[in-house]
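So, subunit A:
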Amino acid sequence: MNLLEVRNLSKSFGGIQAVHNVSFAISPGQIYSVIGPNGAGKTTLFNLITGIYLPTAGEIFLNGSKIDGQPPHRLAGLGISRTFQNLQIFMNMSAIENVMVGAHLRLDRNILKASLRLPALRRRDKILREEAAELMAFVGLEACVTQAADSLAYGALKRLEIARALASKPRLLFLDEPAAGLNPAETQGVQELMQKVAAAGITVVLVEHDMKLVMNLSNRILVLDYGKKLTEGTAEEVCRNPDVIAAYLGVHG
Partner candidate 1 sequence: MLKGLSFLVILANIGLGLPALASEPIRIGSVLSVSGSAAFLGEPELKTLQLYIEKTNQNGGVLGRPLQLIHYDDGSDAGKANSFAKRLIDDDKVDILLGGTTTGSTMSMVPLAEKAEIPFISLAGGTVIIEPVKKWVFKTPHTDRMASEKVFTDMKSRGISKVALLSETSGFGQSGKKETEAVAGRFGITLVANETYGPKDTDVTAQLTKIRNTPEVEAVFVYGLGQGPAVVTNNYQQLAIGLPLYHAHGIGSEQFITLTGTASEGVRLPAAALLIADKLADSDPQKAVVTGYRKVYREAFQEDVSTFGGHAYDALMIALNAFAKAGVNDKAKVRDAIEQTKGYMGTGGAVTMSPTDHMGLDETAFRMLEIHNATWTLIK
Partner candidate 2 sequence: MNEVQKSPFLGLWFLGVTLILLLALLPNGYFLDIAIRMAINAIIIIMLNLLIGFAGQISLGHAAFFGIGAYSSAILPAHFGWPSALALVFGALFSGVLALILARLIFRFKGHYLAMVTLGLGIIVSVILTNETAWTGGPDGMAVQDLDLLGHKLPGDRSWLGLTGFLLILCVWGTINLMESPFGRALRALHGSETAAAAAGVDLARYKMAVFALSAVPTSIMGSLTAHYVGFVTPNLAGFTHSIEMLTMVVLGGMASIYGSVLGAVLLTALPQLLATLDGWETVALGAILVITMIFLPKGIVPTLTVYLGKHSR
């Protein structure tokens, strides 16, 4: 049974067809990548699935139940979590608090209990803080547990966002260009992190330009071009597909 299934999904902004009639399916435990030249509609597809944009047409199913049109916060409740192409970090908070917000749905958000500083709530908060510290270590940020978010380097912020996404214990993790702007060493670090996350049983959906990273990591790859689905398949199949080469490297001779 597919974890996530997309049928004939389309989205247009005024005249522009950003995503046109795309269908694909992801089975649990996979690392599934979406690649394509700039402007192919990768991020728009992400935003459609994670509820940021409303689809113009088509349906999305999670474990067989229809989820298109749901607002992002309800999708989070269904186990979908994501990072963003251009970093969305709570700069007005500390690094560890950023991660703690990720666990929002698993917490007691009652106002009265909080104002009265009830011991039960304080205890859970302490456990959460430790959990967040572990997650930061997991993504390699153990050194910045006590720092404010706005004092971290770009690479660290990228990892912080992943830690926050993991804090909601998702079943499906969408990563929008996690390696963008990172140097080779950092990219290697992200690759290892991805493998650790997948090993922990979380299905990862990746949008990425770094072909080496994509080919090493992905079980299956979806290739988009001008908003349409070019092809889908394993890393080897996609590599040898002439349309993919043409779309990326331009037609020969």
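As a selection rule, all candidates are chains of the complex that A comes from, given by their letters.
Everything that follows uses one rule, which is that contacts are C-beta pairs under 8 Å (C-beta built on N, C-alpha and C of every residue); 3 or more make two chains touch, one makes a residue touch a chain; residues count from 1.
Owing to the predicted nature of the structure, the values given are computational and were not obtained by experimental measurement.
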So which of these touches subunit A in the complex, 1 or 2?
-> 2
Where on subunit A is candidate 2 touching in the complex?
-> 50-52, 71-74, 76-77, 81-82, 84, 88-94, 97, 100-102, 104-105, 107-111, 113-117, 121, 125, 148, 161, 164-165, 167-168
